[in-house]
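With one protein chain withheld, the remaining protein chains of the complex are depicted in position.
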Amino acid sequence: MSLKCGITDLPYGGAKGGIVCDPRQMSSSELERLSRGYVRAVSQIVGPTKDIPAPDMYTNSQIMAWMLDEYDHIREFDSPGFITGKPLRLGGSKGREKATSKGVLYTLQMICDLKGIPIEGMRVIIQGFGNVGSHLALYLHEMGAKVVGIADELGGLYDPNGLDIPYLLENRDSFGVVSNLYKDSLSNQELLEKECDVLIPAAISGVVNKDNAKRLRCEILIEAANGPTTKEAIKILDAKGIVLVPDILANSGGVIVSYFEWCQNNQGYYWTEELVDERLKEKITASFLNVYHTSQKYSVNMKVAAYIEGIRKIAEASQLRGWVRF
Amino acid sequence: MSLKCGITDLPYGGAKGGIVCDPRQMSSSELERLSRGYVRAVSQIVGPTKDIPAPDMYTNSQIMAWMLDEYDHIREFDSPGFITGKPLRLGGSKGREKATSKGVLYTLQMICDLKGIPIEGMRVIIQGFGNVGSHLALYLHEMGAKVVGIADELGGLYDPNGLDIPYLLENRDSFGVVSNLYKDSLSNQELLEKECDVLIPAAISGVVNKDNAKRLRCEILIEAANGPTTKEAIKILDAKGIVLVPDILANSGGVIVSYFEWCQNNQGYYWTEELVDERLKEKITASFLNVYHTSQKYSVNMKVAAYIEGIRKIAEASQLRGWVRF
Amino acid sequence: MSLKCGITDLPYGGAKGGIVCDPRQMSSSELERLSRGYVRAVSQIVGPTKDIPAPDMYTNSQIMAWMLDEYDHIREFDSPGFITGKPLRLGGSKGREKATSKGVLYTLQMICDLKGIPIEGMRVIIQGFGNVGSHLALYLHEMGAKVVGIADELGGLYDPNGLDIPYLLENRDSFGVVSNLYKDSLSNQELLEKECDVLIPAAISGVVNKDNAKRLRCEILIEAANGPTTKEAIKILDAKGIVLVPDILANSGGVIVSYFEWCQNNQGYYWTEELVDERLKEKITASFLNVYHTSQKYSVNMKVAAYIEGIRKIAEASQLRGWVRF
Amino acid sequence: MSLKCGITDLPYGGAKGGIVCDPRQMSSSELERLSRGYVRAVSQIVGPTKDIPAPDMYTNSQIMAWMLDEYDHIREFDSPGFITGKPLRLGGSKGREKATSKGVLYTLQMICDLKGIPIEGMRVIIQGFGNVGSHLALYLHEMGAKVVGIADELGGLYDPNGLDIPYLLENRDSFGVVSNLYKDSLSNQELLEKECDVLIPAAISGVVNKDNAKRLRCEILIEAANGPTTKEAIKILDAKGIVLVPDILANSGGVIVSYFEWCQNNQGYYWTEELVDERLKEKITASFLNVYHTSQKYSVNMKVAAYIEGIRKIAEASQLRGWVRF
Amino acid sequence: MSLKCGITDLPYGGAKGGIVCDPRQMSSSELERLSRGYVRAVSQIVGPTKDIPAPDMYTNSQIMAWMLDEYDHIREFDSPGFITGKPLRLGGSKGREKATSKGVLYTLQMICDLKGIPIEGMRVIIQGFGNVGSHLALYLHEMGAKVVGIADELGGLYDPNGLDIPYLLENRDSFGVVSNLYKDSLSNQELLEKECDVLIPAAISGVVNKDNAKRLRCEILIEAANGPTTKEAIKILDAKGIVLVPDILANSGGVIVSYFEWCQNNQGYYWTEELVDERLKEKITASFLNVYHTSQKYSVNMKVAAYIEGIRKIAEASQLRGWVRF
Partner (left out) sequence: MSLKCGITDLPYGGAKGGIVCDPRQMSSSELERLSRGYVRAVSQIVGPTKDIPAPDMYTNSQIMAWMLDEYDHIREFDSPGFITGKPLRLGGSKGREKATSKGVLYTLQMICDLKGIPIEGMRVIIQGFGNVGSHLALYLHEMGAKVVGIADELGGLYDPNGLDIPYLLENRDSFGVVSNLYKDSLSNQELLEKECDVLIPAAISGVVNKDNAKRLRCEILIEAANGPTTKEAIKILDAKGIVLVPDILANSGGVIVSYFEWCQNNQGYYWTEELVDERLKEKITASFLNVYHTSQKYSVNMKVAAYIEGIRKIAEASQLRGWVRF
């Protein structure tokens, strides 16, 4: 998170906290009490000008709402900026839900632009058809790209002429599964190795690794998931000339709009969805260019360049504050 | 106030407080001490992130200024967002004075648009020629409407060819009275029953009631005042097919710009009058459409629709915070 | 400062504080400890909603950074709005460095506009080639004006056909001196008395005084420095018909962008350099017109008019708050 | 409460708050949530240096403990002085439970001393055998007084030779009822009219009224309950020469030890039961003498004198603070 | 004040603040507003754990009460420990009024004890018959000393057999003047030079100076006033062997009981007058001995010894806190 905030120039640091429990085993009332208890435990060290929680695994906007309510009670005033990912009604931001997929899209546009690959007709494979993957598939479809491959938890679909994304979205089952809509599905692994222009792993970590990296047939790989490519795989991809857009850049749309939500809470005035979208594009595009130029300047891949930029900004701030001397 | 903030989507609740006194009997120094004393009494339960006072009956921007100064002393820092309706010099908003009349105008434009009544040549009767009524009359006059009737405290004027609003504004006496400028004035009651396209009661409550409702000869009634139409009258108007734009929607311009004032105080950066106006129009127009669609959806009049929307938003917020379960 | 904030309509008062020491004799570590100690001493009476320090003589953005860090420690949360002139990385504003020179430029444009002097071909003399003077010279050069005279600490340059500003900027020595680039330099004093359209003293106070004022041959004098013109000199200039744009107006660009920095800190959202520039122009232009109209209305020079406006706004605020009665 | 605090010279004002509910119908978990919710609702206007809740009807030390825990969470530090009547383990005071009965005893000793009635052999009737009445009966029995009458909810017992208090205490049933231990019980009303030296109504209000007052056969009446004697009855008692020790004096032992609990919380150091007892005696004795002397000075009964003293102290404080002018 | 607090071991520093005005020209309402305004101006830098005001010239307990009330309003809770010298009703201490005279008495007892002068029959001259002098005269009279001389603003009285203090106290006029009760009064100056065991200047500064010091005929001089003895006079007294008890020791009773008032406010529990007196004696006696031993150890007079002790304690605290290094 710290590096992600660094490369996107957010005035934030970064940390994670969690509770050891199985939320799927808990009633709504138990979840509420747990959420409130968590806020009570950390209330002294969080706050809109200290450390700002945001949703992550197994938390949703309802949980953020309970946490906000608890915090407001402790503070005795309304402090919506204490937390992000809130429901719209309680100070959330428009465009928060689609933020990550939009962010991936904008980095994809940037890299294609630089590489001279037109979106129109471009062949894309997206592994994962959850919140990020499905939105992304539709955006690309609408922009004229051919989404040739899609995978969900159970398997993948592949059609070199492009899949019918609107049809898939309309017909997915209640678990979001689409791979069973066609007879001829293939496995997740097989799909990754199909030929395409852009490959977007948007599900879990480690799917591109030393075993399959050499068989990848894409020009660009965008890490929409966290850490889908292993260290060893990255070396192989570098050698093959496949350009990788790193996760802390590609999927930073979520934290950027969380930041926008906080800005809106600070002023109390709320932005239209269009404005959120425009500023997200502006911010992620600038971050992309910055990382890209660093990769050029130091002749390193974008993964390394992203780390350079992220660490550099933290280092500068620490030095200016007098915490470290170099 | 709560419902008004609900339908206009302000991040506010709503309440009223007052002091039992006769401000007209009090010296300026007594008013100042009373205003400061009030703030001392409520200081713990108000604040820019708690509950934000705004001017209402018998309070003006000077009183808000004294209250702010007292609050600042208690807090030991400047907190202009604690109160709205302040003088410009102390953090007030441009456009606050005309906010209510502008708001009425925008809802009028919306309903006329929907009903296909062109503003140009439209016949309007306005009951009340105070701050709201007189501004409104001028705006409509400038836009080409015919203001055929006007009433003040002492009586009414009526001219089927349209009154000369600029003349009236220039010649009203020091109490704002214009009904004595012509020989042939008529009573307040008579005026309400004259034929027109749009009738705008902008003075006191209860003027349209079960006694006169059936004799009204307008197509549209806009409640610029608070509660000018009684429950029984609304039933009669519904039966006659007269469209009523309810008060909590029509006259919400004041609280909307109070909210804008608070937003500006939060950032410390102040908006131009044009921007205030543009955002007011945006907000009240969206609120109008929302209420209008609800009235269509549930086949109810706009009064009921406004209540549905206002209550729904409070209910949603209460549920999300875990205060109620449905 | 109070008057400067008054005429530019900033929601600020004004004061100065300092430490009796010689920062040039101190190590970086001593400066850091001194800066932190200063914040500890004044922490109770400063703050983003109380009194906001900004850099002045012998302080730079590093010192502001140490002060911010100390303040954040005392408050136990991040409070970037407590101080302005911070480094960008810690919440500073874009465009802060060029703010004063831009401000001088905008007032120059206004007065030339009013006097009907086209920038194109206009002859300008700038005394001082530091941060303000050198930026200003370049802006004017780029806009087509002829910078006929420049002075630095050691002497002046004069060329009735206009100096080659880009050449001078590129070739100044490490102390910023340019007057030794040509053989035929003249003294600071001689330069001031050369003929030109606009004379801009941008160095130290008192350079235009009762001794040389009568020999000035400009139409307009813009006080970019603080107090470059003495009281007696102003009387002489008035008599000669030379228009003087006073310092608290002309060089207010710095405090205006400090104010913008605070506004950005309040919301946590940061402006582009273009937006900072646009809003600076807007604000200083409005202030200029206000002072100019007052000078017309009361038939006084702009120096007096600036004082009238500055004092009037403080007086109004004091009266509204109930601190004084007139 | 205000008057009670006034006559006992506590640095407190006085107020009561409550929740409309039937605690007997609620589970322990519901009571806990209700108690916490109450604290959340009032947290801004209570506190150890603002307004300090204490237990009253249907609240016990467990409820105070929940309330304290909630308050501590809101404040984010331990603040035991926010509430009194806490369990010992969480900062309660020793001697709190017996405080009211001890207080009644000390006022009884004072008045008997003044009237020359020796405790030894004195005949006492106590109406009410709850917490206050039963403790008091035992203290008096141990000091050699004859408790000739006792009443509980179901009836009364009378024995001119003195009842066997230890026996009654040991044999009362689980509801505290003793009147069924003997065959010859009498009614509550009959008991009140029996001859005795001291009559102590220690149950409910209004038991001595215009109907039975003239038939009372005691020398002294001590109001251990709140308001057991009606206005009309007091006039009759005055006429009969029966001395009445008023409730706000006689039963002030509870609030006095609540005050001691707060003092102990303020220092964090806790007193022995002996010290609590000694200081309670000191305080209530001084209050008694003060009220008694006022009754002598103004030739009024002690009820009126208690009101004079209570109001006088509030008036003095209000005048010194500048809230009122006389 | 800092030295006084140092030698008496109070956990206080010391400072003075004032308002330039003539309180004798002001109405009660003006004084109230001035007092409240003063608190508003300094509220951020005072407080029970910061800096605690106490009454001094032209302030009384009513003024302290207004100041407390203002402070309580700003803080929104009761904070009696913010100020001392309050009325008893609002948290003042018993024994505050007589504190200074009691303190003088205790130092007198100590020095007489050490010098072997019995109080019984001891001849004392007291210059000043105000609050300090008159109380002191009575205490000494009651203990068997002979008060042979007294002076007030208009003159002095002298009787080698001892004056009749109770008679003087009963018969002083409304300005406290007694010197006109006898025909044979003498001047202030003459009185100082009369023979006695102990001379106590208790009025104004500088009365014992280089002109009259050599004519003094006492064994001990106790500075009850502030600075009654000049530097030059002290040298002469040293040479004559007259022992001087310095003012910051002798008249420290006032600040000591102010400190006790604050301690009582901290706990909320109030001490009896006896306890205040006992602890005052304990504290001033220990301070006396400490100063006395220092004077013995370093062979300096008690004036110098008091300075040594006062400065030493401030130095130790400063060093421990890391503010200075020696």
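List of remarks:
Each chain gets a letter, A, B, C, D and E, in the order it is written, and its residues are counted from 1.
Rule of thumb we're sticking to: a residue touches a chain if its C-beta (ideal position, glycine included) is under 8 Å from a C-beta of that chain, and two chains touch if they have at least 3 such contacts.
All figures in this text were calculated on a predicted structure; none of them were measured in a lab.
Note that the absent chain touches A, C, D, E when the full complex is taken as a whole.
Between the chain not shown and the residues D:D69, D:D159 or D:E190, the one that touches is D:D69.
Residue D:Q267 is the one among D:S2, D:N131 or D:Q267 that touches the chain not shown.
Checked against the full complex, the candidates E:P11, E:G116 or E:G241 give a single residue touching the omitted chain, namely E:P11. Shown as candidates are C:Q44, C:N171, C:N226 or C:T272; the residue that touches the absent chain is C:Q44.
One chain of the complex is left out; on chain C, the residues touching it are 40, 43-44, 73-74, 76. Of the residues in chain D, those that touch the hidden partner chain are 32, 62, 65-66, 68-69, 76-80, 87, 89-91, 266-269.
What chain A contributes to its contact with the hidden chain is residues 44-45.
Note that in this section only the chains that are shown with their structure count from here on.
The pair with more inter-chain C-beta contacts, choosing from B-D and D-E, is D-E.
One of C-E, A-B or A-D repeats the interface of A-C: more than half of the contact pairs, counted by residue number, are shared by A-B.
Farthest from chain D, judged by the mean position of CA atoms in each chain, is C.
Separating the centre of chain C from that of chain D, both taken as means of CA atoms, is a distance of 74 Å.
Among all residues of chain E, those that touch two or more other chains are 44, 76.
If each chain is drawn as a node and touching chains are joined, the picture fits none of the line, ring, star or complete shapes. Under the contact rule stated at the top, the pairs of chains that touch are A-B, A-C, A-D, B-C, B-D, B-E, C-E, D-E.
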